[in-house]
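A single protein chain has been omitted from the complex, and every remaining protein chain is retained in its original position.
And now, chain A:
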Amino acid sequence: MNPVSLSQLQFAVTTVYHFFFVPLTLGLSVLVAIMETLYVRTGSEVYKRMVKFWGKLFIINFAMGVVTGIVQEFQFGMNWADYSRFVGDIFGAPLAIEALLAFFLESTFLGIWIFGWEKLSKKAHLAAIWLVAIGSNLSALWILIANSFMQSPVGFTVENGRAVMNDFGALVFNPYVWLQFPHTVLSGFTTAAFFVMGISVYHLLRRKEEGVFSRSFRLASIFGAVSILLVIFVGHSQAQRMVQVQPMKMAAAEALWESADPAPFSLFSAIDQAGGRNVVDIRIPRVLSLLSYNRLDGEVRGILDLQAEYEAKYGPGYYVPSVFMAYWTFRVMVGAGFLMFFLAAYALYWVMRKRPLGEVKFLGVFGLAMALPYLANTAGWLLTEMGRQPWVVYGYMKTADAVSPTLTAGMVLTSLIGFTLVYAVLMAADVYLLAKYAKAGPAPEVKKQHPVKEEAYWE
């Protein structure tokens, strides 16, 4: 093992782990904000209890996202110093803006929201959770602006071996961002919707707290159905963009070795990467062209052609990512996505019929379905990042050239093992707490307490 592959592994471990928590934060912040809006509008206690219940789970999850996010910001410099030197001029800006615009907003107002129930007016408290939701989703925007630069670099020139920003507008309005951002945020909304539906079903099946949980389920089913539908539409546009800007990633995701017009869609391919072919290859004619161009023909370039083209363009080297990973992560993501779409439609169908949810068949399946968004989110990022290899900045810098020159394998191994162990302990604690509070259900209604007399230091 060398510092490059160890650092890659560490980046993968810490990023995938971080992204276990982020999507739920993105969506649940909005759902809790909607619930609190309903509470403030109607004054109905049941909504307040919903806010408190889901808010507690939100906070437990949020903490994990925050602390693992610090690692993300630091490790560009720690492990990828030459990358940071190469792109810092353009990549550092969105990261700094993310901290200034988004992190301050979400952290400060989350503190206000958690501790401010008795200290703020209802409306001010409601504003706090909306600012948390806006802050979280803004942070997704800026980090995806940074990531999109790696996928589809724009707004810069290369001077003296460094990428130098010359168009901030181009960076922010990179067309890649404006597909990746809605896709990610809506996936987060979907994650939260399935989270809420799954936990609600647990209680509905036990006929407990039906007021809280049937309302939660209804709200989440609408939120989820709209979100997943949009995720699929945006995902389709993303795939079409990928054919244009990262044809190699698309070819790998389809295990398409030879260019084809019209191009067939793979149903099942057993991949032999070393041999540059598929041992088994079952395909549906024309469907990949249809997906790529919305018509029944059109060339989709194959891995071997692209490899030859890149060798001519960038010099000798192997420009093919792991086809196995690209192919299967693509299928897991899309498969889980469609499964979620059907489940959300099924839930919405019953919600629309206004029947008591306890009578719905197969309600228990929503408990299992909580895993689907996590599967899809993880697979999606693995596809995005591993499918870009060997590049760290597509077409400009290879991952192997990005690592910190002073790193030793021992150093990375130390931190990799350290992070992995700590993350394992925290995952156990987090899942324990989430399960505990999810099963316990909402806290009983409390009678209004006497206001506590407190004084400031100078009073």
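Convention: contacts are C-beta pairs under 8 Å (C-beta built on N, C-alpha and C of every residue); 3 or more make two chains touch, one makes a residue touch a chain; residues count from 1.
Methods note: contacts and distances are computed from a predicted model.
Peer 1: I want to check something: the complex is missing a chain, and I'd like its UniProt protein name from "Carnitine transport ATP-binding protein OpuCA", "Cytochrome d ubiquinol oxidase subunit 2", "Carbohydrate ABC transporter membrane protein 1, CUT1 family" or "PadR family transcriptional regulator".
Peer 2: In UniProt, the chain excluded from the picture bears the name "Cytochrome d ubiquinol oxidase subunit 2".
Peer 1: Tell me which of A:V16, A:V40, A:L120 or A:L304 is the one touching the absent chain.
Peer 2: Looking across A:V16, A:V40, A:L120 or A:L304, the contact with the absent chain belongs to A:L120.
Peer 1: Quick one: which of A:V40, A:I97, A:V245 or A:L290 touches the chain that's been left out?
Peer 2: Of these options, the touching residue for the absent chain is A:I97.
Peer 1: Taking the entire complex into account, which one of A:P316, A:P405 or A:P444 touches the absent chain?
Peer 2: Spelled out, the listed residue whose C-beta touches the missing chain is A:P405.
Peer 1: Which positions on chain A touch the chain that was left off?
Peer 2: These residues touch the chain not displayed: 59-60, 62-64, 66-71, 73-74, 76-79, 81-82, 84-85, 87-93, 95-101, 103-105, 107-112, 114-116, 118-120, 164-166, 168, 404-407, 411, 414-415, 418-419, 422, 426, 429-430, 433, 436-437, 449, 452-458.
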